[in-house]
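Here's a slice of the assembly, chains where they normally sit.
Order of writing sets the labels: A, B and C. Residues in every chain begin at 1.
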Amino acid sequence: MPVVVTDIKRADPDTAAALAEFGVATVHEAQGRTGLMHQRLRPIYKGAAISGTAVTCTLPPGDNWMIHVAAEQCQPGDILVAATIAEAHSGYFGDLLGTVLKTRGVQGLIIDAGCRDIADLEALGFPVWSRSVCAHGTVKEVLGDVNVPVSCGGTIVNPGDVIVADDDGVVVVPRGTEAAVKAASEARIAKEEKNRKRYEAGELGLDIYKMRERLAEKGLTYVSQAEWENGK
Amino acid sequence: MPVVVTDIKRADPDTAAALAEFGVATVHEAQGRTGLMHQRLRPIYKGAAISGTAVTCTLPPGDNWMIHVAAEQCQPGDILVAATIAEAHSGYFGDLLGTVLKTRGVQGLIIDAGCRDIADLEALGFPVWSRSVCAHGTVKEVLGDVNVPVSCGGTIVNPGDVIVADDDGVVVVPRGTEAAVKAASEARIAKEEKNRKRYEAGELGLDIYKMRERLAEKGLTYVSQAEWENGK
Amino acid sequence: MPVVVTDIKRADPDTAAALAEFGVATVHEAQGRTGLMHQRLRPIYKGAAISGTAVTCTLPPGDNWMIHVAAEQCQPGDILVAATIAEAHSGYFGDLLGTVLKTRGVQGLIIDAGCRDIADLEALGFPVWSRSVCAHGTVKEVLGDVNVPVSCGGTIVNPGDVIVADDDGVVVVPRGTEAAVKAASEARIAKEEKNRKRYEAGELGLDIYKMRERLAEKGLTYVSQAEWENGK
């Protein structure tokens, strides 16, 4: 039975919104390297960096009807996550639907299928992470679900989870963990900044992370070119 | 027998040139969702939007000789469509051939293979939609055809058809239908503008297109999260 | 036995640095169409054009430890070439490692795997040619080699070879041939400039390269559309 779940619980909106600044790579690391979507999901234009709470929907092949249904369930600060149930490249989404969602305050769209009108969407300032850019139109005949757990980009998204998306891709932060992930992201950034300064001063990871001993234990050997050519 | 057809009939040049402004997605819709090339054909730089009449050629694997032959058949306002007869990624086209075609007033190139010198081509202002960016050179040994019907990007192109290409991809408008497609594109744009205003005012597709009843008939059910968790 | 070769012989640094201005397509042609890496290796941002001497390393699946080891072997003017021993898309490289390499005067990275932090790397001005953009992190558990011959992007790279990389891709110039390749590149550019002028004046390749006779010998026939339709 196709359903629309209407009153989903969302992650804390302020925390959700704050995760964008850390970026996908850091958030993904901060939560233990889980929740990253497949690299096939790419932004339609560079430079967008967003985060927000997920409204989810599933799309039958070549059918974008449920995006219209899902739009009504979206609130300001949300990100729409449109999963497919079969590999799909058609253009399920264009600038008119972008206008609908932007008007409702939606931050962006993650869609494991095709997107079209990408120049207009960039002009509108509505970012989309998609599998393809494709103008092929879709129909409105078959139902899917809205706000159920979905598999999108090879990872599970529950409605109300936090989505973070930038030029590096898309990551999902499960609802309820957003505060801990924010704290871990801040800690990671702080540590990285410290290391960055040491790197800029010319230090090496070999010394900062004390790798030399462990490399030697594992058997790494330093040889001259002459030794290598003879020993080969 | 390899042939060059020299006096092809072209679609009306003014109408052909006018289709660019509607864009690929609209033109594709306006003619009943036919003629779109596969999404693997991507522009080598963003922002180009062209339309014009097709000169066609076929390319044997790794051989770009027929592009030189086809160049002579091109007139101002044309777009060259280079089809391959086997999957190919070599760089069949670069800035020198771009200079040849631009000098003749050609609008751009559609090639179901690789392109190189993409920075130079962007500087030259000669747009290319290609399958790959690849510097590997080609030879001039085997003949193909010029101005015969070709299969390019998964669709048939007849010489003299109209090609429309932008950031969304490439679509083919059969010669003889260009006026009707232009009219249908104008009508579609007008309708979209009306709907865009309603969208910007906060209306939903569910109401504008009166979808609610049909969704209910098909069995779409709205439930609360609590209901969904129990009912599951 | 995993090894690090420490005192590799490098191609002449001035010649290595000079090849960038010719670009990948020209250098590839100038050395007889060899040494081009697969088109899957794409720059993470447009407009970078570099050349330099190769430091090489091999990466086990999901493990970027050897990049830290290789960093120490890099000198100003080098380009790091990171090969994988199995298909890999994880983000082996990000802005911190970019800082390390940039601080050492490295020109850029060629990696047959994923890269992350691409916005930060563009801001830093450290170009990367990679197979994917992917935020998935890597571990530091398994050894590889540094400065041995590697297979990267479908071609062999020996440490000390010259790498040239731009928007068209990546090409390898074997150490010892760099001066000859530079001379051949200059000759090619000079010849291309002469032909470009003729193209700009409206001449065709058919005439410049005297192709018409050979095309006729191979059997190319020019027919009118009417003839073609009847003869078909």
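Here is the rule we use: a contact is a pair of C-beta atoms (placed from the backbone, for glycine too) under 8 Å apart; a residue touches a chain by one contact, two chains touch by 3 or more.
For clarity, every value in this text was computed on a predicted model and none was experimentally measured.
Engineer: Considering just this structure file, the complete complex holds how many copies of the sequence, given 3 are shown?
Structural biologist: Counting every copy in the complex, the total comes to 6.
What we mean here is this: only the chains that are shown with their structure count from here on.
Engineer: So what's the Cα centroid distance for chain A and chain C, whole Å?
Structural biologist: 29
Engineer: Which residues does chain C have that touch at least 2 chains other than itself?
Structural biologist: none
Engineer: Considering only the defined contacts, which chain A positions touch chain C in the complex?
Structural biologist: Touching chain C: residues 23-25, 28-29, 33, 36, 39, 42, 46-47, 49, 166-169, 171, 192, 195-196, 199-202, 204-206, 209, 211, 215, 218-225, 228 of chain A.
Engineer: Under the stated contact criterion, what part of chain B meets chain C in this complex?
Structural biologist: Residues 1-9, 65, 68-69, 71-72, 89, 91, 94, 96-97, 99-100, 103-104, 114, 116-119, 132-137, 140, 143, 147-148 of chain B touch chain C in their complex.
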